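Once you've had a glance at the structure underneath, I'll fire off some questions.
The complex appears here without one of its protein chains, the remainder shown in place.
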Amino acid sequence: MYVAVKGGEAAILATHDLVAEARRGDPAVPEILVAQIREQQALACARVMNEGSLYDQDLAALALKQSQGDVIEAAFLMRAYRTTLPRFGSSEPLDTAAMAIRRRVSATYKDLPGGQVLGPTYDYTHRLFDFALMDEGSEAAPRKAPAPLDATMPRVPDILGAEGLMEAEEPPEGDPRPFDLTRDPVSFPADRDVRLQSMARGDEGFLLGLGYSVQRGFGGTHPFVGEVRVGEVAVEFVPEELGFAVDLGDITLTECQMVNQFQGSKEVPPQFTRGYGLVFGHSERKAMSMSLVDRALKARDFGEATNYPAQQDEFVLYHADNVEAAGFVEHLKLPHYVDFQGELELIRRIRKEREERLAQEQNAMPEAAE
Amino acid sequence: MTIHQMPADNTKPAYNYAYLDEQTKRMIRRALLKAVAVPGYQVPFGSREMPLARGWGTGGIQITAAIIGPADTLKVIDQGADDTTNAVSIRRFFERTADARTCEATDDATIIQTRHRIPEAPLKPGQVIVYQVPTPEPLRRLEPREAETRKMHAWAEYGLMQVKLYEDIARYGEITKTYDYPVMVNGRYVMAPSPIPKFDNPKMHMSPALQLFGAGREKRIYALPPYTSVRSLDFEDHPFRIQSWTQPCGLCGAGDSYLDEVVIDDQGGRMFVCSDSHYCETRRAEGHRGTMLGDAAASGLVEETTP
Partner (left out) sequence: MPTETMIAPGFSDPVFQSQAAFRALLAALSEPGTLQQVAGEIAPPEGLATATATALLTLADYETPVWLPEALRNGPAGAWLRFHCAAALVDDPAEAAFAVIDGAADEPRLSAFNLGTDQFPDRSTTVIVQVAGLEGGPAITFSGPGIPGTRTITSQGLRARFIDELHENNAIYPLGVDVLLAHGEGLIGLPRSTQIEEVR
């Protein structure tokens, strides 16, 4: 008898080997170490931690190594691992006012308590290649700060808030535990905890584009960077059986608070409103984009029109997730020949019927005079 | 040995039976029970991030993982075939994580996970078919906002769908939807049958098998209990009809199956073969021969085995 020739499984296994070979590249070049990625590609690791929703620098570095530097694939690895981890509970709210600052800039005040701290930033590098990096052995000289930073650095929105000019951040009634979109399905309209969570793990490029669209007029906000701060914050956890907070360690965070105008309403005098972004690691672009879109998504709360994509929660939340988006876009590679056959059958039949109809009409028509 | 049974001193991290943790399985199981209680209604569920990509069957995989047990035999198909790469990959996933017994014979399976087809062999009482669903919302193309489609389902306002189908008729003389053809379930909910060809729609109606639908990325589960009314939407003057071919399967001669088209040369040569690979193979084993079996052997599609 005749049987179908099958090779699916062998072909799949072969792809795994080929990927491993491609990942390693030229074996004459030394293999990259996870620690090297963690230490020397920290901004890429931060992006993987954000979009993978898991703060673990070693795993982020491993994910980047395993994915050949494909950030979305790396975030996918992080998430697929994260989903299997047991949960012990939720940490105490983080206090970013108590952040050990590495960088802090405000665009709204020339000077303020704690001052402007430029810290490590590409902002003022001229984008000229440093060809010295082509060679190994480049050693950065450790810099010592000329003077220790101020111990307290109030957050700019808090300064405005003390004057009553800033929209207050009130927890929702009863201060419920925040929604967890990795455990429960989202419904719309989505509350702010859901929106912020979704954006924190959302694609940096997507949020950047949306934030930019707001600036260009597709969403009517007029943002100022109240403050961007980068540094280390302690994570504390209260175990049920102890009843007091235990310090779990520090994580690096970037926080951005945008200050926007608001005309006020009958009940509320004119005041500034807030766009908020908080992300893992040093990720200013992401935090800023997030805070632009956060403010845009508040449009409904302030009775503003919601005509543009950045103001529409369902649009932003469903499309910000790059792991989901990548999966669905890339699934188009899968066989679809059953459905395509249906389309072929239809289009051939409609064309055939059309030709027959036209031929009939042609025959029915009297001969045209020549 | 399943992964969860690995000895405790094994240093690799161990996964639970069928990959999902028990809390997640409970959540999915609760959603499934509500889904069978309200046939055709899309139950939102806390779809987990899976080690396979979204859009590649994560909804179906989560359902299968939540229902499978040691007594089950699993068949996985994609485009009707057991050997398509994604079917192979998903079958491997359950062999690895749930020590699953797998099969290709539709008759032997207790659970059939499928993408885009319903097998040709009639399903039986006690069987469960799990569909992978990319877009669970049948109204999505008409109204992309879920906030709106949810209301349309709540109030059974399906006029927009009727209008869309009628526009097709006005323009092309027929409804041009060839797959994922919308159905009315139990006279109440319009449901997306997943991208199965409309050829398969009649198989859903009053099927003795339990039909479960999982959309992982869209986080929805829905179901058809056995013996549930499933009517393909149509009009009195334009009744629903399924695809037909002018020739039978080139390999087994079947004239009642859904056919895939194979391009055999660059001279316009075509061969049509059963999309349900197991159905075709069973027929050939029974001695049925299509007219193009020889050509297929010549082009490496099938090989002759000595009995």
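Note that the chains are named A and B in the order they appear, and that numbering of residues resets to 1 at the start of each chain.
Basically, a contact is a pair of C-beta atoms (placed from the backbone, for glycine too) under 8 Å apart; a residue touches a chain by one contact, two chains touch by 3 or more.
In this text the structure is predicted, and so the values were computed from the model without any measurement.
> Name every shown chain in contact with the chain that has been left out of the document.
Its contacts among the visible chains are B.
> For the chain left off this view, which of B:I67, B:I175, B:L233 or B:A296 is in contact with it?
B:I67
> Which listed residue (B:Q23, B:Q162 or B:T291) would be found touching the missing chain in the intact complex?
B:Q23
> In the full complex, which bits of chain B touch the chain not displayed? Write them out.
That gives, for chain B, the contact residues 4, 16-17, 22-23, 25-27, 29-39, 41, 43-44, 66-71, 150-151, 153-155, 186, 188-189, 206, 208, 210, 223-229.
Just so it is clear, only the chains that are shown with their structure count from here on.
> Just how far, in Å, is the C-alpha centre of chain B from the one of chain A?
For chain A versus chain B, the centre distance works out to 33 Å.
> Quick check on the complex: what are the chain A residues that touch chain B?
1-9, 11-12, 76, 79-80, 82-84, 86, 182-189, 314, 323-324, 326-331, 334-339, 341-346, 350, 353
> Over in the complex, which chain B residues touch chain A? Could you list them?
Result: residues 13, 15, 19, 21, 27, 44-51, 53-56, 58, 78-80, 83-89, 92, 115-117, 134, 145-147, 172-174, 176, 178-180, 195-199, 217, 219-220, 243, 245, 251, 258-261, 275, 277, 280-281, 284-285, 293, 296-297, 300-305, 307 of chain B touch chain A.
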